[in-house]
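Of the protein chains in this complex, one is absent; all others appear in place.
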Amino acid sequence: MDTAVADLLIEGLWLMAIGLGIVFTFLVTLVGLLVLMSKAVARWGPEETLPATTAGVHAVAPPKDDARLIAVIGAAIQAHRRRHRP
Amino acid sequence: MDTAVADLLIEGLWLMAIGLGIVFTFLVTLVGLLVLMSKAVARWGPEETLPATTAGVHAVAPPKDDARLIAVIGAAIQAHRRRHRP
Amino acid sequence: MDTAVADLLIEGLWLMAIGLGIVFTFLVTLVGLLVLMSKAVARWGPEETLPATTAGVHAVAPPKDDARLIAVIGAAIQAHRRRHRP
Amino acid sequence: MEALLTLWQSTGIANVTWRELLMLLVGGGLIYLAIAKRFEPLLLLPIGFGALLSNIPVAGMAGPDGMLGMIYHFGVETGIFPLLIFLGVGALTDFSALIARPSTLILGAAAQFGIFATLLGALALNFLPGFDFSLADAAAIGIIGGADGPTAIFLASRLAPDLLGAIAVAAYSYMALVPIIQPPIMRALTTKAERNVVMEQLRPVSRLERILFPLVVLCLCALLLPAAAPLIGMLTLGNLLRESGVVERLSRAAQNEIINVVTILLGLAIGSKLSGELFLTTQTLGILVLGAVAFSIGTAAGVIMGKIMCRLTGGKVNPLIGAAGVSAVPMAARVVNKVGLEENHHNFLLMHAMGPNVAGVIGSAVAAGVLLALVGS
Amino acid sequence: MEALLTLWQSTGIANVTWRELLMLLVGGGLIYLAIAKRFEPLLLLPIGFGALLSNIPVAGMAGPDGMLGMIYHFGVETGIFPLLIFLGVGALTDFSALIARPSTLILGAAAQFGIFATLLGALALNFLPGFDFSLADAAAIGIIGGADGPTAIFLASRLAPDLLGAIAVAAYSYMALVPIIQPPIMRALTTKAERNVVMEQLRPVSRLERILFPLVVLCLCALLLPAAAPLIGMLTLGNLLRESGVVERLSRAAQNEIINVVTILLGLAIGSKLSGELFLTTQTLGILVLGAVAFSIGTAAGVIMGKIMCRLTGGKVNPLIGAAGVSAVPMAARVVNKVGLEENHHNFLLMHAMGPNVAGVIGSAVAAGVLLALVGS
Partner (left out) sequence: MEALLTLWQSTGIANVTWRELLMLLVGGGLIYLAIAKRFEPLLLLPIGFGALLSNIPVAGMAGPDGMLGMIYHFGVETGIFPLLIFLGVGALTDFSALIARPSTLILGAAAQFGIFATLLGALALNFLPGFDFSLADAAAIGIIGGADGPTAIFLASRLAPDLLGAIAVAAYSYMALVPIIQPPIMRALTTKAERNVVMEQLRPVSRLERILFPLVVLCLCALLLPAAAPLIGMLTLGNLLRESGVVERLSRAAQNEIINVVTILLGLAIGSKLSGELFLTTQTLGILVLGAVAFSIGTAAGVIMGKIMCRLTGGKVNPLIGAAGVSAVPMAARVVNKVGLEENHHNFLLMHAMGPNVAGVIGSAVAAGVLLALVGS
């Protein structure tokens, strides 16, 4: 049985070599493509008018509702202030 | 082959005649039914107390939340004003 | 046929007896377990710091949004008051 | 000419049978009850519409290749839809009142008497011509007395799929009629003094108790009555999602997305069992009568057990709350509250009735398990 | 060494065919149109992505064991996905404008002329080499003229599954192109005076009318054209959920959860039919050309019927609103409004165009039913 296991282990080593090889090939190629992509966008892409995000961790809920909330509150306070005006 | 296609075309013409016929029959009958329905509702239906909508294009979100929002804000401003009272 | 129905009825009576028996056994046992559970929680459970609910009927929507709403409104009013200060 | 004949023969008018016409009326009637009378609209409206769709002549929507037939096959034959509804019910239900006063479980048990009495009634109907209910049929009919929609659908789909349409319609219709069926029975069986009993306020229930509750119920079910495990399991899972406080996302999904979407599909699927051949029978008439009997007996049994508990506790339990033991959450509890207030304007029984009310849900799930274990196979 | 060869042979580069490369470009093109040009992005983006996925060499995602293939089998072959979308469309659509002025249904009927004319066109293409459309194929192609995505997908999945990809792409692309295709036709066929016609304000519509409307439509469909029952049934169910006012939860589920989730899955499933062998054919070219023809003829037929109605009513109907009869809700109605405003800055036709616009949805569902009844099976 032990020789069978040893054979498996050798196969596993091959797998590791090839597997890690592909993972690195893939991701290094991706690095290259992303660099090219960013350069292409910088040269030919449209000018961004919106403020771009610097980064962002799993931003789940868009802050849309808050925006609406604040707008409505703003309006309410405006109205309130008008009524209070001496 | 061309005669086969011609036969198909004739079949297609039949299909068109019958098809458009049914579509028109269906929709004209529906016009009649809707007119009857509206008359029946006008005569026997309950008096509407709520303001009926005149029309409305794909009104997706009911403005319920805004109502709640405005109610809460109203309450907040009431409370605020009470505290401000000289 | 009537004897067959009578046999069925007798089977049904058995079913009723056994069935109600199990239902009561189950629920009475559950009463015991719940009493034990509550005693165990009272003795060994953590002290509750949050106000516990007394009861509650199908409370579907948690009032989270309102809380946020009120917080935002509070902040808005604070800001408003600051601006108003003489 | 021939083409027009073919065409005519594909219309509904040329093919409609009187059974289909009657069933279209039945579907319309259910929709009317749902919209105009607000009879459990969340289910009766889709069921009624499903009845319309499945009785459109020629279309065959309830058949094995029709949309309703496929939904039925996929969601009801497998039992998955009623179980997912039960998951949502668990996530929507607060068991605090029950935890605070576990003895109300006895009321929930008593009200299940309606189930078994109706089972007997269904078997007795076999003495009449036109009725031929098997034991499984009778068990499925009896569960109407459980006053719990998904439980009734789950059991009926297992024991008597052909009766599913009538049973579901009866169950939801009578649940909607609880405010009419129950009060006279409650008044007849109780004295003025009993209806006046003011109950002690419920103690607060800690978060840990609410988390342990579903697990305790599930363990007991596993040990005593594995046949009820699917129903009790989904109910307790939903409740644990709710009470654990760590999976708010999943709790909301169970309370909204899952239950809403499944309700539409389940209603349509039940409608596919509302075909003329299955529904327009004397058996359906029997089921409708038995359903009303089931609710009445369940209510009475609950109230009588309430009276017993009132005696045993020296008048600390208002017998009216026993009526809530049939489940029909939260309608039955509200009815108790209303009848209580009629007698004493300051005696709010709502919270006290919630205990037996949710106990009734567990009770009928247990009863369904018993019936599955003893009659199913 | 051998292992490396095996490995190389499992890469996409070693296996890619020119067809797959072209289809990846097609997929990319659809995504570009969806994002940069906002061409019906809700469907063209998932369809385009589905095209990418199903043309990845070796992966076989569109095959019977691939994810897209399974989604197609489960949701499109059964017809369930387009029907659920139609449920959502019903729940999102307000038919008030149509109820207030039922005569606009005639405009919705006229615009279906595009469907049948295109059917003839598809058959005529068989005179050219490289085309071999059966009657069923031609019917599925014709439905593009209905300007209604789910209807087109439903019919194509029944009559010509191999053409589904091309038909869906054509239908949604031209729906996005409505603002470009329609105005010149509308201007060419109408006089200045006709475009200037100001219409009477619509009368208010009561809640009861809005509740009865879906039921009336369904009954008529059941009696006259059972073959259209699945489509009309789901549309009217959705609308009844919306208008009944008693099942807000279910209405919201149909408008959001169901339609959103199904849209993603449906788009991917359609993408699975965008393989090189099925799409890169002269037939697809024919379908794309015919689709544009279909929209144009439908628009023209609607406008001409509008002119007829204008005459018959003594100038009370603005013929422009006939163009909205192709459906493409609400885009076509907006186009009508815009063309009307060009002529007269105070003549808002939007509400008046909504009638024929939603009539067009019913009209093309009816036409689909006709084609199913006459050509299907």
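Think of it as A, B, C, D and E in the order they're written, each chain with its own count starting at 1.
Simple rule for what comes next: a residue touches a chain if its C-beta (ideal position, glycine included) is under 8 Å from a C-beta of that chain, and two chains touch if they have at least 3 such contacts.
Note that the coordinates shown come from a computational prediction; the quantities given were computed from them, not determined experimentally.
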item: Full-complex contact with the absent chain, from D:5, D:128, D:180 or D:247; value: D:247
item: Among E:17, E:201 or E:260, the residue in touch with the chain that has been omitted; value: E:260
item: Residue, one of D:43, D:120, D:218 or D:351, that touches the chain absent here; value: D:218
item: Interface with the unshown chain - residue positions in subunit A; value: 2, 5, 8-9, 11-13, 15-16, 18-20, 22-31, 33-35, 37-38, 41, 45-46, 48, 50-60, 62
item: Touching residues on subunit E - with respect to the absent chain; value: 7, 10-13, 15-16, 24, 28, 31, 34-35, 38, 41-42, 45-46, 49, 52-53, 56-59, 61, 66-67, 70-71, 256-257, 260-261, 263-264, 268
item: Hidden partner chain, residues of subunit D it touches; value: 78-80, 83, 87, 211, 215, 218-219, 221-227, 229-230, 233-234, 237, 240-241, 244-247, 249-250, 252-254, 257-258, 373-374
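Methods note: only the chains that are shown with their structure count from here on.
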item: Interchain contact steps from subunit C to subunit E (minimum; 1 if touching); value: 2
item: Far-end chain from subunit C, centres as C-alpha averages; value: E
item: Chain located farthest away, centre of subunit A as origin (C-alpha); value: D
item: Superposing rotation of subunit B relative to subunit C, computed on C-alpha atoms, to nearest 5°; value: 120
item: Touching two or more other chains - residue numbers and ranges from subunit E; value: 221, 224-225, 374
item: Shared-contact residues (touching 2 or more other chains) in subunit B; value: 18, 22, 69, 73, 77, 80
